[in-house]
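Can you keep this structure in mind? I'll have questions shortly.
With one protein chain withheld, the remaining protein chains of the complex are depicted in position.
Labels A, B and C are assigned to the chains in the order they are written; within every chain, residues are numbered from 1.
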């Protein structure tokens, strides 16, 4: 009997409520003190495509999904066809035998258990819409797993809380009927066991949720965005919370407007953010340089999906790193942060607003569909001691002391004291054109905008690089110092890599993991120090060209020979990396 | 007496006809068989700013301007104030003593000769507009240089040819009066001598001119652009030539439209191009990926100017290299070419259209203001043996043979046979969304768009990289193999570096120059081979972050220690590089 | 000439069951057939959105571009090869939101093409944010308190912007819609067909029923003259209890192509590009 360790997948057509079923199931588990990770794949359309939700449950903390399924819930035949291979020997399939015709023979899998539950019939009995099969089958699953029905009930109540009580009641009933059907007609004990554990309350959330919360906590007051997968949910959350937290949330005509609006808001003094994916970010590139030139603080989230162009709108990739690092004509400082988990999504989004204001630069946060949309149980964020830091923002008193205020004063750290429109005595122009310390662009006058002034102003802005470098935490090395294998990666691969580390530990292989959280400014010194003594270095990225490896070579001279790359639109399975490592010859087994 | 070697500068307010005077002067020299290089600086406005045109003349071929002036023509006081330091000992100033009050004493320069010509008075006598002073002073200059007046007359005739004969006559008269005034009242022989030489006829043209001609020769039929300095002139030339060469030239509502229009035209089968600068290119980034994903051939010119943002619209820089190399979400193949002179502007633009069609990829040509707008005498282009190559474009006969045409066939070289709308039997969809070989995106169906298909299609497109690599010429190494100094650079710095090589040769220092013409795909092997045996490597770039040096380190692991960088909006003077080299300690003198 | 059946592709259709797009697909296929177009001489261009899937389902040459850029791509194709019949498919977000700039500029150019906008007053593909044509007060994921902007009035803008053929159809009136599209294809110039297209998944307000109760045909009006611009503007302004469908405005004006002697005889794509002689051009630089 497997206890408190299950990989459960539900699949069906888009429109069947696959996602909702996944989260309800997961929530019930999470509320029982178990750790949960949900991965979902759905095509870029609403109904008619194949959707899955893969929920992994464990009593230990887990960081990603697996490529194996213990229990497959199939709302249609296609789900079985596509995912049969993923079912472990001895695993089960839950399906509606009155609608789908399968036998162990037809499947050529003697090693799976078939749980047939008459989902359609139950829904009809309830007089409900076919959609409700999803809840029935979640109930049935919980019975097979022998889990506490009360926890599922609570999850249903709170999930549909905003909708009418009627809907909640109907769903509860549906779940109950599925549960009871299994217990009565199939098995009282079915070989699985999920058991409630004592644990602190945890959140079940996505990277998008964590980012929105981080922004709200940081005092982001203005959010302007154009919807785009995989980060549209940030827009929805901000809009939903606008009243409660006094935010102005603007859905714009396009991404160009979204970017220029937050620059306007940032210039006026409000903390401002937007979020988009690569296509939308392309449209923001021109204004990114504007933020840099006018030294206006802004925060932009970029959620990667596979490109080029429209690519695979609902899948995942890490293909935009280099794009973000050098997007925009001319040379300017930007901060690029790639959170690796939901905690980092929250804390680094919060941090981003401080950095943007302290250094008066644009800050880009790079996530991907895998991190942005997938759910994981997460501890409550420690938010009480987070400090708002606004940098060199002059108070009216300070400004009154200054006789000839210069917005772009050439300072040692490259950062000039800032004032906001509305303040007396600080009137100035913030120009996209190259300008002098006072903000005059004197375009016509070679006598004023001499090559020397131009050089000085560029150097002033570029000097922020070293000021920022001093402020950022060094990259983290997880695991022992003296490992045989050093994995190097960035962003959402952190989860699968954490899982791989567990596997390697079991094998007695000493491995560590260098996570590059800040991609720009790049922590060249530390990375060089760590990698130059590492034994076998392996670069892991969800892209084709090993972008981080290229960056590391550019910045440190170190060429990483071993690469585990994936570029099929899907995130890493821990096993894929594990096998990749085993394939690398010079790793002792 | 200095013969056939002069650096002549004219300066004055914008609107004074500075540019026109510079080209008339230069044309007269070029027609006399002399080599000419014109550098002009003008601020981003029309009248009221300080403009200069610096014309260098020599009997040997010259590749850039110098930082010294032999003869300064000052149409206002500011010109003298700003450029006095640049005048060589013994040099001269030509000015209107009745308008500008200067003496050797007031200038604190005993070593300059003052040539006062009553420009305003002469213009008034002619009853002409004040503007005409520019032609009077060109005439006067030619007298001081003792040049053949007939050649100037011819240049005037052809420069104003399109305007009314009256204007030509008046200009001729003005030039004559300036010329005669000097000869009669100042000096018959003034210490300078420009003399006609026997030489083949040469063109005097800019990089923009060469690009437009290369495109026309390549059969570019559709040109869509939004004006932007420094490449607006390409739009003007294409528009002017539309009738003669049957081109459709479209000034669009913005750069987004310009890019999408040429993609439409390219898809339909017309060779199509546009040109812009960094800000406009930012707006084209999204569609760049579209061209790559749909495998549509297009050619885009990017003319750099200093950024970030609006920056210095009328100055020069090489700050956009990295931007172009990785612009766009996701990973795709693009060809990036950086011509170093007008010949390369012509031949590589021609070449670009062949490459775009043969490999069905976007081709970017990266120039800058210095190369795009500055004039140089140039030999006629060898154009008779240039071949149009359209790659795998199926004829109707070939297409008829194919039973189930697949637009995106997975081939060994990554290039799929192409058909054009209008052809029978080749109907297909070209989608921005990831698709299978037939062009179906099957977004909904995981059974059709499996991870394997996605991977295959991405690999197919990326395989073009090595196909292209095989086709491109290796980078050129100018100078001896076994040099003490190896200069490495790209783009317009070629000219100043050629000049520096002359200086080093005179010093007896053995130097060579590695020009990287193709930046993507990057010729890693050849560069590594050449640089790994080089003695002292010096990277020369018109930017702050040494972008090429970064790229070389990423691609070859070689870190170039010595860098001569300039980022003040102005192009390199040969002397600046020369001095930089002398400062690099381990160079023997 | 081709039949609607020949116009079917191998692709599985990926719209939600009941979606208004099915009606548009039927209408466009019938219209292509009825207008006598040939498959290989017809080219459909789309952007991104549920509407943007249309190219995958109509067996003619097609190009699925990026979000909002239908018209520039279509313009490039048409000017490169004006022998092709070019039909754009856009959405209300794609065409009137992010694509607004191109729309306004296309109107005044009057290039000979058809522009079909699947107007469901919502962002369908991205799962239910409001669109530029969403009614004021309509509440969506991105505006839980309801939309606070006045909606874009596409037909009014089209007329004011210089369109030469401005019409509205409704998928609940399929035959009428098909005829509109045929007229639009046959119109010499830029022809807009804005189509009321219920989104059954996300627009709970502007449903089939909602539209059905409101639409009426301009053809049924005795004295409606689509060549009267001011009257057309007034009709275009009408929205609420009554919504007119049919041809609102029509005008005869020169095509953009008419001003291009370069392509009078042969399309750009058919012009020879070998051995172009630039000797004369080079000599101009002496």
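We take it that contacts are C-beta pairs under 8 Å (C-beta built on N, C-alpha and C of every residue); 3 or more make two chains touch, one makes a residue touch a chain.
Here the structure is a predicted model, which means the values were calculated and not measured.
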Task: Touch partners, limited to displayed chains, of the chain removed from view - done: A, B, C
- [ ] Pick out which of B:309, B:467, B:492 or B:515 touches the chain that's been left out of the picture.
- [x] B:309
Open item on the list: For the chain not shown, which residue from A:426, A:491, A:550 or A:569 touches it across the whole complex?
Closed with: A:426
Open item on the list: In the whole complex, not just what's shown, which of A:102, A:156 or A:263 touches the removed chain?
Closed with: A:263
Task: Candidates C:15, C:202 or C:256 - the one touching the absent chain - done: C:256
Task: Residue touching the undisplayed chain, where the options are B:227, B:391 or B:451 - done: B:227
Task: Touching the absent chain when the full complex is considered, from A:60, A:201 or A:452 - done: A:201
TODO: With the missing chain put back, which residues of subunit B would touch it? List them for me.
DONE: 15, 43-49, 226-229, 232, 235-236, 239-240, 242-243, 249, 251, 253-255, 279, 309-310
Open item on the list: Residue by residue, what part of subunit C touches the chain that was omitted?
Closed with: 97-101, 104-105, 108-110, 132, 148-153, 156-157, 159-162, 230, 233-234, 253, 256, 259-260
Task: Positions on subunit A where the hidden chain makes contact - done: 30-31, 158, 201-205, 209, 213, 216-219, 221-222, 224, 241-248, 250, 252-254, 256-272, 286-287, 290, 294, 380-381, 383, 388, 420-433, 438, 440-445, 448
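The criterion applied here is as follows: only the chains that are shown with their structure count from here on.
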Open item on the list: Among the chains here, which has the CA centroid at the largest distance from subunit C's centroid?
Closed with: B
Task: Separation of mean Cα positions, subunit B and subunit A [Å, integer] - done: 43
Open item on the list: Can you pull out the residues of subunit B that are in contact with at least two other chains?
Closed with: 256, 286, 290, 294, 431-433, 443-445
TODO: Send over the residues of subunit C in touch with two or more other chains.
DONE: 12, 14, 48, 53, 64, 66
